[in-house]
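A single structure is presented below for examination.
One protein chain omitted, others in place.
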Amino acid sequence: MQAIQDKEGVKRYLITLYVNGDSYTRVVKANTLLVNVLRDELDLTGTKKGCELGDCGSCTVLLDGKPVNSCLVLAVEADGHEILTIEGLGENEKLDPLQEAFIANAALQCGYCTSGMIMSAKALLNSNPNPTEQEVREAIAGNLCRCTGYVNIVKAILSCAQQPEGGSE
Amino acid sequence: MKREQFAVIGKSKPRIDGRVKVTGQAKYTGDIKLSNMLVGKILTSPHAHARILNIDTSEAERLPGVKAVITHKDVPSLKYGISPARWDENIFCIDKVRFVGDKVAAVAAIDEETVYKALKLIKVEYEVLPAVFDPIEALQEGAPLIHEEFPGNVNTEIHQSFGDVEKAFAEAYYVRTDTFVGQRTYQCPIEPHSAISVWEGGKLTVYSSTQSPHYFQYYIARQFGLKMGDVRVIKPHMGGGFGGKLEPTGLEFAGAALAMKTGRPVKMFYDRHEMFAHNRGRHKQIMKVTTGVDKNGKILGVHADFIMDGGAYTSLGVATAYYAGAMLPLTYEYENYKFDMVRAYTNLPACGAQRGHGHPQPRYAYECHLDMIAKDLGMDPLELRLINARKPNTVTPNAFRVNSCELEACLKKAREISGWDEKRKNLPSGKGIGLAVGSFVSGAGYPIYRTNLPHAAAMIKVNEDGTSATLYTGAVDIGQGSDTILCQMAAEAMGYTYEQMKIVAADTETTPHDFGAYASRQTLMSGAAVKQAGEEIRKQVIEMASMMLQTDYRDLEICEGLIWRRSDPSVTITFAEVARELFVRKGPLVGKGSYAPPRLGGTFKGAPVGTSPAYSFCAQISQVDIDEETGEIKVEHVWDVHDCGTVINPALLHGQVHGALFMGVGEAVWEEVVFDDKGKILNANLGEYRLPTALDMPKVTSELVFSEEPEPAGPWGVKEVGEGSTIPTMGCYSNAIYDAMGVRVYSLPLSYEKIWRALKGKREQEQKG
Partner (left out) sequence: MYLPDFDYIAATSVAEASRLLASLGPEAKILAGGTDVLPMMKQETIAPKTLVSITRLDGLKAISLEEGRGVVIGALCTHNEVMKSSLLQEKYLSVCETAHRMANNQIRNIGTIGGNITNAVPSADFPPILIALGATVTLQSNSGSRSVLLEDFFTGPRQSVIRQDEILTEIVIPVNGFNGSTYHKFGLRRSGALAVVGVAVAVVMEGDLCKDVRIALGAVAPTPIRAREAEALLRGKEINDALLEEAGKLAAAASKPISDMRGSAEYRRDMVRVFTRRCLRKAIDQGHV
C-alpha cells in the first residue's frame, strides 16, 4: 500500500477496494472508515450509519463474504479485499430473492436497517442455505430494527431458505 | 355484519417504497449530497446546569476549512417550543445551560473531520450551578431554579375532576391505592436526526428527517421572521421517528442560520449519543392510583395522582401531561374521575412524545392496580375487565365521545386464542400469564398550535394519458407505510388500480397541507382527505364515461381502472381512455379533498387533549417464564387483539402491531436511559441502551376484531393501529410475572434484578412468617 505525505505531514494511502465486483482506487487517510469510503467516495449510500460503534448493524457489508460493521473497519485495512454492499445484490432489474422476499413479506418499514439486515441474511444463506428460525435470529441479532419486531424479517428470510432435498420436512 | 367488499383496500399490497428500500436506492436525508455543501454540527454543554460566562470562537474560526461559527449572538433570541403554551427554548443558550447536551454554538465547515476538530476549539467558560435531577426534589422548596419564569420548577400543573370521586370512594365496597414508577426511555429511531438547509435568494429549503414538515415550516418561519411561503420543508425517505422527530431541533434552526451566513447548503446531523442527549423521549412518571369498586368489581371512581419528570424544557410535555390522565377512563366505564398532575422541570434532557404519548406508563400502573384489586376480590382479572369494559356509543367522564368500541370482543378473543382459562390454572411453576388492555386516539382532535387550518388535505392528478395517477399529500411516511395505504385509498376511491399510483408526499411546497405523522392520525385524517380527492376524480370520470358510452351515469360501475355498464357488462371502457379524453376536453384531471374533525370534547381546561374522532381498543395477553433464581424473564408468547376498524393493508397493519409491541417489550424489560450523578447519560449508545434483538423478541400473535357497524368517523371505518399495542405491554408483563411468581415489581423496567429482588423479598417474608 503506497503512502504519500502532504505538506502538513498528513499521510494518505492509496487503496484499492473491490466493491460489488468493480475495482475502485482511492486515496484515504488512516482514520478513514470503510463506511465513509462507501458512502462519501463511492456514493453507495445504501450502507447506513446508525450508531458508529458496531451495535446496530445498519452499516453491515460483506467483507470477503463475511458480514462486518463497516463503521469498525479502517479503509486501509480493507485494501485489496472484496466488499459486497446492498447495491451489489441482484442483477440489473432482477432483485435478489431476499430482496423480493422482504417486499413480499412486508419485512421492512422505515427501511433504514434493511440494507444491513439483508446483508446479514445474505451471508447466512450463502453459508447455510437451509437455516432454522433460531439460526436466522442469531444471524440478524446484530442488526437492530426499531419498526418491525423482526417478525416479518424472520419470515422473509426463512421463505428464502432452500428446501432440503427430497421435499419439505 | 355489514361489510363492504373492496377492490384495492383490505389487501396486502406491496409497499410503494419497497423496491427502493431493499436495493439501497432510497435516499434518506443523510444520504443527500448537494453541490458546494458544508457540514455542520452543534456544540453542546458538558454541564447539567451552568451559567455561560464567555464563549470564545476565535480559535475555531481560524481553523482552515471552517466557514462559520455561530452562537446565540448570531441567531434570533425569540423563544420557541413545539408547545405554544410554554415557549422556553432558544436556538442557542444565552445566559445558562440547563442539561448536559444543551445547545451552545454551531460550526459549519468543509467536511466532517474539520467540524469535529473545530468544535473542540470553541472555548466556553462556565460557572457551574447546583442541579436537580429528580422531579420530586425539583418541586421541593429551595431546589435549584431551572427557569426564572417558572417558580418552583413547575412546568405544568393539572387538576381535573369529573363527578364526585370522594363520594364514590365513600360508597365503595373496596378502595385500593397503589403507587408505581415509570422510567425514562428513548425512541431510538435507527436513522439519526439529520437536516440540510439551503438558503437561496430569500427562500429557505430544509430537507429534514421530520414527522411534520408543517410544524417545522411554521416554527422555522416564525423563528427567522420569514413568511411560511418562503420556507420549504421536504421530508426525504425517513428512518423512523416514534415521536422523537416531531419537533424541530437545533439541526434545523442552526442549519438555517449557518446556511444564511455562509450562502451554502449545510448538512447537520446528530451522532447517536447526541440523539440521546437531545432526547424528547418518554417521560418518567410517578403514578399514584386509587380505585373504588363495588362488591361485584364494578369501578365506581378513580383518582390518578401523578408527577412527571419533564427534563429541562417543555417539548411536547404539556400535551404529554394531559394525555397521561386523559386516556385512562377510555377503557372502563365509570363516572367519577379525578386527575392531578405536576410536570416538573429537572436538569435532564427534555422529554416529549413517544409512541403511545403519555399513556403507556399510566396504563401499566392502572392495569397492575386492577389485577391487584381482582386478586383482593377473588376475581379472574379478565372477568373484572369484562364487567367494566367500555361499550360502543358512550362518553367518558372527561367528555370523549366513543363511537365504535369492541373492547369486550377483544378481551373475549384474547381469552380464547391464548388459552387463558386453561393456562390460569395449569401453567407449571415459573410460568405465568397476564392481561392488560389499552386504547388510543385515531388522530388528535386539535392541532398542536391554535389554527383553523384543516388537519389534512390531498390532491390527485391523473396523468394526461390516464396510465398513472399521482397523489399529492402532506402526510408523512416515516416508515409506517402511509404512502402505501394512502395510494390504496386513493385508488379505491377513484376506481383505479394501486399499481398505477405514484405519490409525492411531505413537501410543503408541492403537497397540500397536513399536520404530519403523530397521534396515529394519518389513516383516518389524511385518508379522509384522500378519499374525498379520489371520489372527485371518480365523479368526473363517470360523467365523462357516461358521455362517451352514451349511458346514464347511474348505470355505470367503475373499479380497478375499468368502467362498465351495469345493465350490460359487455359494454366497457377503460379509466385511462376516459381520463385521456377528459384531459383533451377539459384540461388536467384533478381531484382534491380536505379533512377537519368535528368539534370534539368538553370545555374544561385541557379538554382538547385526548379528543379524537375515533378510538381504537386492544387487549393483550402474554405468557412469561421466570427463572426463580435469577429473575430472568423470558416472554414466550404475546397475543394482541386489536379493534382498529377497517383494514386498508393487512400486512402493514400487523407490522404496526408487531412494531408497537416490540417497543412495549423493550420498555417493559430492558430499556431505560440512565444518568450519572452529574446528569450525564451513562448509556447513550445502542450497546447499553438495550433494544430487544431478534433473539429477545417473543412469538407474536396479532388478531383483529371488527364491530357490527363500521366506525362512522373514519373513511371506510378506519381507526388507529400504530401506537395502541405499545400501551398494554408493560402492565401485561407485570401481571404475567405476578401470575408466575406471586411478586409485584412496582417500577419499570421489570428488570431481571428487580424481579430477583422481589423474589428474594418474598422468600424472606415466607421464612419469617
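Note that the chains are named A and B in the order they appear, and that numbering of residues resets to 1 at the start of each chain.
The rule we apply is simple: a contact is a pair of C-beta atoms (placed from the backbone, for glycine too) under 8 Å apart; a residue touches a chain by one contact, two chains touch by 3 or more.
Bear in mind that the values here come from a model prediction, so they are computed numbers and not experimental data.
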| item | value |
| --- | --- |
| Omitted chain's touching partners, listed by label | A, B |
| Among B:Ser161, B:Asn683, B:Thr701 or B:Ser747, residue touching the chain not depicted | B:Asn683 |
| Touching the absent chain when the full complex is considered, from A:Leu17, A:Val76, A:Leu125 or A:Ala156 | A:Val76 |
| Of B:Pro692, B:Pro715 or B:Pro728, the one touching the omitted chain in the full complex | B:Pro692 |
| Where the missing chain touches chain B, by residue | 112-113, 116, 271-272, 629-630, 670, 674, 682-683, 686-688, 690, 692-696, 751-753, 756-757, 760 |
| Residues of chain A in contact with the chain not shown | 1, 10-11, 13, 29-31, 33, 52-55, 57, 60, 63, 66-69, 72-74, 76-77, 120, 138-142 |
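Just so it is clear, only the chains that are shown with their structure count from here on.
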| item | value |
| --- | --- |
| Separation of mean Cα positions, chain B and chain A [Å, integer] | 30 |
| Chain A-touching residues of chain B, taken from the complex the two chains share | 12, 14-15, 17-19, 21-28, 30-31, 33, 113, 187-192, 237-240, 242, 271-272, 478-481, 651-652, 654-655, 658-659, 661-663, 665, 685-687, 691, 693-695, 697, 700 |
| Contacting residues of chain A [partner chain B, same complex] | 31, 39, 43-53, 55-56, 58, 85-87, 89-90, 95, 99, 102-106, 108-115, 118, 136-138, 140-154 |
